[in-house]
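Got a structure for you, written out below as structure tokens; questions coming shortly.
Heads up, one of the protein chains got dropped from this complex, but the rest are sitting where they should.
Naming follows writing order (A and B), and every chain is counted from residue 1.
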Amino acid sequence: MDRSQGRVTRLAPESAGDGQTVSGHRGLMLEEKLIFEQDEPGRCGVDLPEPAAFASRLGGLERKQAIGLPGLSEPQVVRHYTRLSQHNYGIDSGLFPLGSCTMKHNPRLNERMARLPGFGDIHPLQPPSTVQGALELIHTLAHWLKRLTGMPAVALSPAAGAHGELAGIMTIRAALEARGDARRKILVPESAHGTNPASAAACGYAVESIPANARGRVDLAALEAKLDHDVAAIMITNPNTCGLFEPEMIEIAAAIHAAGAFLYCDGANFNAIVGRVRPADLGIDVMHINLHKTFSTPHGGGGPGSGPIVLSAALAPYAPLPKVIEEGGRFRLVEQRAGEAAESVGRLKAFHGQMGMFVRALSYMMSHGADGLRQVASDAVLNANYLLASLKDALSPAFDGPCMHEALFDDGFLKDTGVSTLDFAKALIDEGFHPMTMYFPLVVHGALLIEPTETESRQSLDQFITVVRALAQRAQAGDAAHFHAAPRLTPRRRLDETAAARKPVLRWRAPAPLKAAE
Amino acid sequence: MSELKFSKDHEWVRVDGDVATVGITDYAQTQLGDVVYVELPAVGKQVEQDKEAAIVESVKAASEVYAPLSGEVIAINNELADAPGIVNEAPTEDGWFFKLRIKDAKQLDSLMDEAAYTAYVEGLA
Partner (left out) sequence: MRYLPLTDADRRAMLSTIGVASIDALFADVPKAAWLDRPVDLPPHQGELEVERTLGRMAAKNLPAGSAPFFIGAGAYRHHVPAAVDHLIQRGEFLTSYTPYQPEIAQGTLQYLFEFQTQVALLTGMDVANASMYDGSTACTEAVLMANRVTQRSRALLSGGLHPHYRDIVATHARLAGFTADMAPPDVAGDEDLSALIDERTSCVVVQNPGFFGRLCDLRALAEAAHKKGALLVVAVTEAVSLGAVQPPGAMGADIVVAEGQSIGNALNFGGPYVGLFATRDRFVRQMPGRLVGETVDVDGKRGWVLTLSTREQHIRREKATSNICTNAGLCALAFTIHLSLLGEDGLRRLARLNHARAVELADALAAVPGVTVLNDSFFNEFTVRLPVPAAPVVEALAARFILGGVPVSRLYPDAPTLADLLLVAATETTTTEDIDRFARALREVL
């Protein structure tokens, strides 16, 4: 298993060369200090009235010391964050071939819908009679997710995919304990995303690894050998993290169920099969869906996400709270572990879930409809296979045969070039692309995992193919120096991550006052 | 006697009487990359052969360091807190991790000598 992640290159400073400016800016690439370094006391970007004098009722707990926040005007703040944004790459800028992330276009209609006052300006604890439309939206989204997955139940409160994993594992644990059959192990393929074992461990389970076979799929015989009565569940990603469909999924489900265990499905790769395959028909018991992957809610530089889970009839009673129930056209919230929800694992998040992401996801789903969503999966798989077919002689595919929505390569094509997967990715940055996912999954050496998604045009893919082929040729021609020095054209070049980890500086601190001049 | 003995998990041991000094090998530090942090056992802790005794971290990985012998930890290398890079620069000298009082000298027989370890590492390539 490759854990090397590419050794951090020892930094060898080069001369900055010509192109030096007085300002430190480089054309439109504008440098920007921290807000704390632009502070001037007395400046403020918000006009607020000063309240008339009154007797404080803070119980003597007034904040005495200065907080230390800098004062800036609105023009300065707008310029600050505008400049910062210009140092970023986004899906709006160009292709993000990140395997496992599904970086598809983020429709702006979704943003407009989420900002309707009827959705954005309502409090979760308003009387339900005043938020029937919000509850209706949640109920509608739940309906769409159930139809698309074929599962009878859904819980919308988990805040992100990993949170959904945790919720799903908790329902499994609750179900086993309810039948007096507490078990201690969960099986996880070695190709799994790190959140899988982390979520299992967070729920108190020991994690055991299942190897992949030579075709990159779960080794059914190895799985059956590990299946004893202490196994609570297996966590399977399908399509898996190598971008391949698990063809023996139904057999795996049967084996798991025969052993009295449950099948957790990681739905991160749902984009490959949405509208074409229903996970229920594969025998799953519970699955999380990443609304920020398949259903286009924006990645926002790292969040927020949303990770609803769909559940089988066996696990439905244990679903986390709250629930939205429809009765005769009216909607109500079930918020307590009592009565109809007495067996629920309980609450995992304050309030009702990531409503802002629900609105965006439903807007996306309605825009595509059943026919459009089916086309999404088709085009996602087509685009990935087009890349695979066009790059398979230039790079080294990890497995034979077609892929699903993402194509996996290993670093075999870089053998003896002195160029690592990391170096290759950094050179790609200079060409205007965000690199593909690197060094994941761990089952392949120096992995490069490429997921174009369905929102890339053929022209965009052709441009990417041209660049990747040229870089592969350049590496094989022996020009390792080009790769080691990359990137050169970005706001910052390679950064010293070793120093950042050895002597962490995690915040700005006011410099110590200078000594008075002699 | 201060020749080094080696475990298959790339730890080295230097024995002096009933005290063993433990660290990771040059091969291990090369594989790991720049060491950024070392989590050492507490002095007084009982460690068991082949069980986790310490953790060594690089930027992108955290590796368990297993005790090559059983015994009680009697000293830890406090230099590593401020200068973890010593593990890369001098893995078998200043980059030592901890010292232990050997519980069972017979366990030394299960370790490799330098020649055997060198052959073992070559076989891994």
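The working rule: contacts are C-beta pairs under 8 Å (C-beta built on N, C-alpha and C of every residue); 3 or more make two chains touch, one makes a residue touch a chain.
Everything numeric in this text was worked out from a predicted model, so none of it was measured.
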Problem set entry | Touch with the omitted chain, as defined above, among A:V381, A:L408 or A:V443 | A:V381
For this session: May I ask which residue of A:P247, A:G412 or A:G478 touches the chain that does not appear here?
Result: A:P247
Problem set entry | Missing-partner contacts on chain B, residue numbers | 37, 57-62
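Operating definition for what follows: only the chains that are shown with their structure count from here on.
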Problem set entry | Centre-to-centre distance between chain B and chain A (centres being mean Cα positions), rounded to whole Å | 37
Problem set entry | Footprint of chain A on chain B - complex, ascending | 31, 33-34, 36-37, 57-61, 84-85
Exercise. Which of the residues in chain A come into contact with chain B in the complex?
Worked result: 3-8, 439, 497-498, 500-502
